[in-house]
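Here the complex is missing a single protein chain, while all its other protein chains stay put.
Up next, chain A:
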Amino acid sequence: MSMLHLNYQVPGDDFTRAGEASGDVKHKLKKLGYEPDATRRVAIAMYEGEINMVIHAGGGEAVVDIDPDRVEIVLADHGPGIEDVDQAMQAGWSTAPDNVRALGFGAGMGLPNMKKYTDEMVVESVVGEGTTVRMTVVPGRKQ
């Protein structure tokens, strides 16, 4: 059992609510006195993941486990899946529609940012079934 186990539903069609889960996690980490750099990395990686779920997958679920030595984030959706994960991981690659780009997203930076800000990241995706992203942030590791 982790010290703190959190579970969020990320709404599928609502850009205005994307960020609620990552914002709440950030708030909780701050309250716990978690290391600021790790807190920031968790918040950024998770927000990018939330935005991805809103843009591409019709929402999903976020599960976060907080321990003193690590934060584990699992983002799972039942969206269309990613055909080529390696390609999706490349900075600048995006399938986001124009309306998303107009909001300031969709530049193909989401997954690369998530990888950059976490210490471990695994993307599992099945076309037609959905995508699960598992991320780990270890305080004091990346700066």
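Following the convention adopted for this analysis, a contact is a pair of C-beta atoms (placed from the backbone, for glycine too) under 8 Å apart; a residue touches a chain by one contact, two chains touch by 3 or more; residues count from 1.
What we mean here is this: contacts and distances are computed from a predicted model.
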Protein name, per the UniProt record, of whichever chain is missing from view ("DRTGG domain-containing protein", "Carbohydrate ABC transporter permease", "Ferrous iron transport protein A" or "Transcriptional regulator, MarR family"): "DRTGG domain-containing protein"
Full-complex contact with the absent chain, from A:4, A:63 or A:109: A:109
Contact residue for the chain not shown (choose from A:10, A:43, A:88 or A:121): A:43
Where the missing chain touches chain A, by residue: 15-16, 18-19, 22-23, 26, 40, 43-44, 47-48, 51, 103-105, 107, 109-110, 113, 116-117
